[in-house]
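Structure first, commentary second.
With one protein chain removed, the remaining protein chains of the complex are shown where they sit.
Now for chain A:
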Amino acid sequence: MQKSALAASSAVLFALATPGLAEPQAEVLHWWTSGGEAKAVGVLQEEFASNGGTWTDMPVAGGGGDAAMTALRARVLSGNAPTAVQLKGPAIQEWYEEGVLADISDVAEAEGWADVLPEAIANHMKCEGSWCAAPVNVHRVDWIWANAEVLEANDIEMPTTWDEFNAAADKLQEAGVIPLAHGGQSWQDATVFETVVLGLGGPEFYEDALIDLNPEALTSDTMVQVFDQMRTMRGYVDDNFSGRDWNLATAMVMNGEAAFQIMGDWAKGEFLAAGKEPGTDFLCASTPGDGFLYNVDSFAMFEVEGEDKQAGQDLLAKLITGPSFQEVFNLNKGSIPARTDVSLDAFDDCAKLSSEDMTASAEAGSLLPSYAHGMALRGAQAGAITDVVTAHFNSDMSSEDAVQQLADAVANSM
């Protein structure tokens, strides 16, 4: 009853909206509603309009995308999917398995995406070989940020191994500075955890443990060491960290209350917004160890009816991955372009470092998806790991128990 009413009303709308010409139409569901993000979407909107398209904005804020996903579910179930949806990582494949994604291989091949995107990232955009999503940016997750003044005052270099980090932290603690600014929210615990896994275990171990979920890797001695390091780092965090938002932790580094923060490159936006200069006021470096953990935002294209909508979809895909949008958007968002052929002259030093490392690690095979930000695993598995990580970090659980629970939780989530 409700469904047929919806269908009838959308049919009426449809009849009104198609006066013969196939003018590109796109309805875009996203949750980029705050400051720099909203500005970044505005760029895309303008570019779409100047190419003759009609953009219908559908922003759904709240819950880090949870609210948008609920809206998406309702739209798909009622047979009226939006044209393009901000989706990322394995969620794209999950929706593909529900049979609702469109094939945009024509655009991708015409634009030569395979040549300009790193292979690891391109694979996320493909569903069983055909292209079904367009990448927008690359956030690097394994960053360590530091207050330059505090490090200088205590005669400390940016750490390149976790032992160096621990030594530096002990020194800072004696000097009365909080070594690590951290917010006790489960995703932040998971962010620190994955950088430690990458740093202590190396790229192969990371892949084995957090992407392939190999039970042997999950219960290995290396994983015990990872949890030991997490316990050590718990000691470097102030007592008042529970529930603190990540940007408040960044502010602690900014005003010299704390020395380091481990956080993705969205933290850079906070530093820049406060008028801090990279290199002089704050320092950026990859966390100790090799590799590069990426968090790629992308738009997945949903199956839609009507030539105007399909034209809109193709135009949107072309613009999103086009060099001009990639540059302008990422300057606003603080990330780097997913394309490797965009000039980085306008970007800051941290972004240039990020881009160099991305190219280098793509060649070395250590360009890896972030598990904490939903790039490596599906929701249920990633959530199960995060539960154990955050329970361990917030209690006196032993590393051996944590490792056992980790293996059990992953098995239970399948």
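Please note the rule applied: contacts are C-beta pairs under 8 Å (C-beta built on N, C-alpha and C of every residue); 3 or more make two chains touch, one makes a residue touch a chain; residues count from 1.
Throughout what follows, contacts and distances are computed from a predicted model.
Asker: UniProt protein name for the omitted subunit, picking from "Heme exporter protein C", "STAS domain-containing protein", "Sugar ABC transporter permease" or "Succinate dehydrogenase / fumarate reductase cytochrome b subunit"?
Answerer: Of "Heme exporter protein C", "STAS domain-containing protein", "Sugar ABC transporter permease" or "Succinate dehydrogenase / fumarate reductase cytochrome b subunit", the absent chain's UniProt record names it "Sugar ABC transporter permease".
Asker: Please identify which residue in A:Asn80, A:Ser130, A:Ser186 or A:Thr219 touches the non-displayed chain.
Answerer: A:Ser186
Asker: Which of these touches the unseen chain: A:Ser34, A:Ser50 or A:Asn240?
Answerer: Selected residue, touching the omitted chain: A:Asn240.
Asker: Of A:Met69, A:Leu151, A:Ala168 or A:Ala249, which residue touches the hidden chain?
Answerer: Touches the omitted chain: A:Met69.
Asker: Tell me which stretches of chain A touch the chain missing from the display.
Answerer: Contact residues on chain A toward the absent chain are 63, 66, 69-70, 73, 76-77, 91, 94-95, 98, 184-186, 189, 238-243, 378-380, 382-383, 387, 390-391, 393-395, 405, 408-409, 412-413.
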